[in-house]
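Only a part of the assembly is drawn; its chains keep their places, and the rest are absent.
To keep things simple, chains are lettered A and B as they appear, and every chain counts its residues starting from 1.
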Amino acid sequence: MAYTLSHIVAQLGGALKGADRLVERLAPLDVAGPADITFLSNPKYRKQLETCAAGAVIVSPKLAAELDPARSWIVVDDPYLYFAKVATLFHPPAQPRPGIHATAVVGEGSVIAASTEVREHVSIGRAVVIGERCILHPGVVVGDGTVLGDDVVLYPNVSVYHGCILGNRVAVHSGSVIGADGFGLAWAKDHWFKIPQTGRAILEDDVEVGANTTIDRGALADTIIRRGAKIDNLVQIAHNVQIGEHTAIAGCVGIAGSTKIGAHCTVGGAAMFVGHIEVADKTHIGGGTLVSKSIRQPDTYASSYPLQTMKEWLGNAVHVRHLDDLAKRIKQLEREIGKLKEPEDNAND
Amino acid sequence: MAYTLSHIVAQLGGALKGADRLVERLAPLDVAGPADITFLSNPKYRKQLETCAAGAVIVSPKLAAELDPARSWIVVDDPYLYFAKVATLFHPPAQPRPGIHATAVVGEGSVIAASTEVREHVSIGRAVVIGERCILHPGVVVGDGTVLGDDVVLYPNVSVYHGCILGNRVAVHSGSVIGADGFGLAWAKDHWFKIPQTGRAILEDDVEVGANTTIDRGALADTIIRRGAKIDNLVQIAHNVQIGEHTAIAGCVGIAGSTKIGAHCTVGGAAMFVGHIEVADKTHIGGGTLVSKSIRQPDTYASSYPLQTMKEWLGNAVHVRHLDDLAKRIKQLEREIGKLKEPEDNAND
């Protein structure tokens, strides 16, 4: 697959500067060769342009003044987004090869659109509804009564429990589990009594879920991932959580039960949310942050202990354990200084 | 499925106040309608009772004085536990449909009780023993020589390695892995030499394991999860760990090798335990806590850095890196104040 730059610009917009060329591949700035197209988005990599051998570079108007006329350029407002679109031109999503593999098992009463591909060793329960052009990769299991929209992709070994809803264009990567029981227990004198988890897990349109992530079903109400939210690998989303539209959650994040995260938030890797809190729209959470209470004010939040060598850490962390004592000693010093200053202050009167 | 309140009380105990009614469903306090039964456990939601449209409410004796006689009530000591039991009445656990699916593969010498259900694409190794009324969901793999008790449920795509033991009524949710090799390595001059992991993973009766959790087999001795312990999603339990009876462990927790956690503990989400330590019975660990040493005294423990806006965090975290210096400066100030006070103190003599 190869495209001329003029074809790319005709398809995706942007202004072509310099000669039209055929490009065969995308490549990072530092390794791109004459047949490659690359991009420069972060000005801190500008220096790399000088030695870059790429056939074509996607840049912003700001850098347009510096364009070497010996090379070809596509000038666009958002080079990173444009590059993503070029990448999609070169690597369009896989299309389903319609049909149900002979080794797949489909339960009674299930309805699967003819344009959908169901691959080997897939298990589909009873009364399942699956829309158009879906791809269910090998080893996928879909529970009774679950509904999948159109253009859903479930990668190998994904498990979706019974009674869940996945909207159009939802993608779930390998090993992820949608709709398992939430962690609901009531203490019954001498043992834990399991609380039946009777809600659903609902993933609205355009949600993408990474690999080995878990999104539990609701306890009574539903767990809901709203339209366009994106969730990375190894994320735990507990029962009754709600994630707002277009919120992006990086890997290793955990969100405890009933917490509601707003729309257009970003959550850094390994952040953790306690249960039963609310986080305002457009809030940004730094990596490794423990969100221990509701956030009403959109801002960027953090809570991570700073990195040090173990030796420095040993010297400092011991004082963290006695900060209350240090604070009291400072207050005491202030009192004593005040007393010592008094005669002097009087003298100044 | 619908029950009268009198039927419920006959089955589960409690005192019915107000008219007997038919209830069809369980619902949260804020959305329950006339055909629903709900509960009030946390007094902070008491206000919601006023606008609640539920047909029946489960409450504690404390709230019984305030009961609106126009509504129906079930008065019980522990409304949350009672609600869990009502939920189980409405949603009884799935019963096995006995038999082995044609696509399942069972190895030589394995014995599976006739009352057990083995679903499609299940793989059972050699010399496996499986008790009565178990359900092995699609894609489950059970290794050679493993023993499952009665009423075990393995959800889709669970992997249990060879030589493990799962007691009666054990449930393991999708994607979890029981009995994989522990992380045992010995450095051999220029590479890591793998230490064979020859112990077992043992899950005693009534253990429930969430989704995508990993419980490694022991290195030499066994990894043991004791009776009634409950483990949430994405939890890592390393080789030779022991978890005490009825201990509950929330999502994203990690427990390093050979650590022993006592009975009746609770562990908050994303807590982490270093290896080779012991934690006393009835200890409670806050979310996000790093348990870095043995805990002999049952109490509630924490170690999380407090949440702030990134701006505040930047202002404060820098000082964490220099706490040792701050502490020394306080000591120096105290010394100097002491000297300055001396003449004054002498003057007071």
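Convention: a contact is a pair of C-beta atoms (placed from the backbone, for glycine too) under 8 Å apart; a residue touches a chain by one contact, two chains touch by 3 or more.
Only a predicted model underlies this, so the values are computations on that prediction, with no experimental measurement involved.
*Asks:* How many copies of the chain make up the whole complex, given that 2 are shown?
*Replies:* Number of identical chains in the whole complex: 3.
Everything that follows uses one rule, which is that only the chains that are shown with their structure count from here on.
*Asks:* To bring chain A onto chain B by a C-alpha fit, how many degrees must it turn, rounded to the nearest 5?
*Replies:* Nearest-5 rotation angle for the superposition: 120 degrees.
*Asks:* Round to the nearest whole Å and give the separation of the Cα centres of chain A and chain B.
*Replies:* Chain A and chain B have C-alpha centres separated by 25 Å.
*Asks:* For the complex, which residues does chain B have touching chain A?
*Replies:* Listed in rising order, the residues of chain B that touch chain A are 26-28, 31, 78, 80-81, 83-85, 87-88, 90-91, 101, 103, 119-121, 137-139, 155-157, 173-175, 206, 208, 210-212, 228, 230, 232-234, 246, 248, 250-252, 268-270, 287-288, 304-311, 313-314, 317-318, 320-324, 326-327, 330, 333-334, 337, 340-341, 344.
*Asks:* Which residues of chain A touch chain B in their complex?
*Replies:* 103, 105, 121, 123, 139, 141, 143, 157, 159, 161, 175-177, 180-181, 183-188, 190-196, 198, 212-214, 216, 220-221, 234, 236, 238, 252, 254, 256, 272, 274, 284, 286, 289-293, 299-306, 308, 312, 315-320, 322-323, 326, 329-330, 333, 336-337, 340
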